[in-house]
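Following: one structure in structure tokens, then a few remarks.
A single protein chain has been omitted from the complex, and every remaining protein chain is retained in its original position.
Which chain is which? They are A and B, in the order written, and residues in each are numbered from 1.
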Amino acid sequence: MSFPWAQQYQPTNAFTRFMDEKLPLPRLVYNAIGGGYPVPRNLNYMWNFGVLAGFCLVLQIVTGVVLAMHYASNAQVAFASTEHIMRDVNWGWMLRYAHANGASMFFAVIYLHIFRGFFYSSYKAPREMVWLLGVVIFLLMMATGFMGYVLPWGQMSFWGAKVITGLFGAIPLVGEPIQVWLLGGYAPDNAALNRFFSLHYLLPFVIAGAVILHIWALHLTGSSNPTGVEVKQESDTIPFHPYYTAKDGYGLGIFLLIYCALLFFGPNLLGHPDNYIEANPLSTPAHIVPEWYFWPFYAILRAFTVDLHIPFTAIVIIEAKLLGVLAMFAAILLWFFLPWLDKGPVRSGHYRPLFRKFFWFGLIPAMLVLFYCGGAPAEEPFVMLSQIATAYYFLHFLVVLPIISMIEKPEPLPYSITEAVLGEDKAAVLGENAQPVGV
Amino acid sequence: MADTTGDAIPGTVTVDDDGVRRRDFINIAAVAAAGVGGISVLFPLISQMAPSADVLAESSTEVDVSAIQPGQAIKAIFRKQPLFVRRLTPAEIDAANAVPVGSLRDQQTLDDRTKEGHRDVLITMGVCTHLGCVPLGAAEGEVKGEFGGYFCPCHGSHYDTAARIRKGPAPTNLEVPEYEFISDTVVRVG
Partner (left out) sequence: MIRLIGILTGLFFALMAVWGFGTGLATVISDGQLKEKTAEYEFHLKPRDAGLASDGAFGKWDLAQLQRGMQVYKEVCAACHGLKFVAFRDLAALGYSEAEVKAIAAGFQVPGIDPTTGEANTRPGLPTDYFPSPYPNAVAAAAANNNAIPPDLSLMAKARKDGSNYVYSLLTGYRDVNTFTVDGKTVKQVFPEFATPPNTHFNPYFANLNIAMAAPLMVDGQVTYAEGQPAPTVDQMSKDIAAFLTWTAEPKKVKRTQVGWPVMGFLLFATILAWMAKNQVWAAIKPKKKKA
């Protein structure tokens, strides 16, 4: 699709010739993930997570569709219907654990995929649209994951729904009406549960649509690679199939080993015991925590403990609660602006000495602290730790990155991907058959 | 396969040919393993649609027939469907036995459809064998059809006192479920 030397699809029999003429789906697949998609030859294992994320989406849709055949989205019976799945439905326990832990694996894969993007600056031109669509997918996933966690109607489901919709209540003036509108009532009940179920079923298909656009946008420019040097010549690439299908198959095996270990031997490890208590509007759990994949953002939400007020007066400009909500949304929304915040010409962190230091010794520790503190009770030292980490998080993306991108002296880049891989092989590096492409 | 692909790419080197068989075998085995895995995942996905444990547990029902007077019938529920339990009068038994079996659409005698020692207890599904409506005739005062048994109002199937099809579109007699007398008065159906 993207490079002149891409292999062309050749229909081999009457049926494929018919299909190619009437509905060229085989050609589409061939060009998307087959031999027709030339991919940089130097991708490392961090590039496995895109395909794995796609696998997770399919996994969640398949298990979700069959669970919906048994689940009842009525506050009276939702909890019991979940137990019915666990106890009476054939293989129901496995399907439910597969879906619940599948969500965790999906987010784990997505976080690695995103951090791959951070380190290798995959968001930079010409792949801005790929990145923007990725952030949209992540937001949709968060909405889907949140609503899915409400469905079993346990204590954490109920109080999670209450707390998260309560965030909208922080908006001045219109906050409370919005919260009531979101819930269809004054507290989570049937109306909320039913709409959450409806949207939880719908959004994965919206995600699937966004994923198609994400892949489409990716194929316009081709995949990025660990050197960050664009493809220059044919020898820089290899066809997706069989090289990356084989590599992704191996990656999938490792993924499934971890996933099944979780599913069969620790299915409740990442869950919360309180969610095995039926929702009770009259009793709040001691520590309300969301699922682990929301912890960094939950920590940011709770890191804002002081009102923005004019010092030495009591005049409040923005309340702490609203600040927390704004910061939490800002923490994700700022990702949309990354391609324009970080304008440095070099992509890969391997050739950016200053960036690399801030990435490994700033962003990663800050994220780990936020992950840990978001799951911990709201008490010291966790609040203070998350305040430091939150401050760094915003500084990193909004201050450090723009400044680094202006002052940093990158290390010398290889001439081409081929040189990075083959080094000493001069003939190949110079590329007798090289057809430079203007990127 | 890999060799030809390798040739197509400058800067790559082909591997000599002696390993082809072994290498092909690994590829085939890996793809086959993926296939086996994929197919075995289908098993739980398909079997989850089969009746669950709570539904299967209700697949047998116990009915006490002692209170049914001759000429009366009751409707019980078996597998979420109506079950007709009828105690026949001697006249109804005679009427059923008087019919030449050879003349019937679905050739069964009353004895085929009842249990030894309980010839007067007729237990059938209350589901017309035509399209699944519930026939009339079990409750007091309902139309019993031309043959004194059951009558399905949907498309006019008439069943006789042994619940055999005599007239109308239904292809077979009302189904007699599997059952046994676990005491003189209690029947376990299913």
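Just so we're on the same page, contacts are C-beta pairs under 8 Å (C-beta built on N, C-alpha and C of every residue); 3 or more make two chains touch, one makes a residue touch a chain.
Computed from a prediction, not measured in an experiment: that's the story for all the values here.
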Among A:68, A:139, A:270 or A:383, the residue in touch with the chain that has been omitted: A:383
Touch criterion as defined above, residue of A:195, A:247 or A:321 at the omitted chain: A:247
From A:264, A:360 or A:415, residue that would touch the chain that is not displayed: A:264
Contacts of chain B with the absent chain, listed as residue ranges: 2-3, 5-6, 9, 11-16, 23, 26-27, 29-31, 33-34, 36-37, 53-54, 57-58
Residues belonging to chain A that touch the chain removed from view: 41, 80, 83, 86-87, 93-94, 97, 238, 242-243, 246-247, 249-250, 252-254, 256-257, 260-261, 263-265, 267-268, 273-274, 276-277, 286, 303-306, 308, 320, 323, 327, 330, 334, 337, 340-341, 343, 379-381, 383-384, 387-388, 390-392, 394-395, 397-399, 402-403, 421-423, 425
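Throughout what follows, only the chains that are shown with their structure count from here on.
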Distance from chain B to chain A - Cα centre to Cα centre, in angstrom: 48
Complex interface listing, chain A residues touching chain B: 7, 62, 66, 69-70, 84, 87-92, 94-95, 234-235, 238-239, 242, 249, 418, 422, 425, 427-429, 431-433
Residue numbers on chain B that touch chain A, as the complex places them: 1-2, 5, 8-11, 30, 34, 43-45, 47-50, 52-55
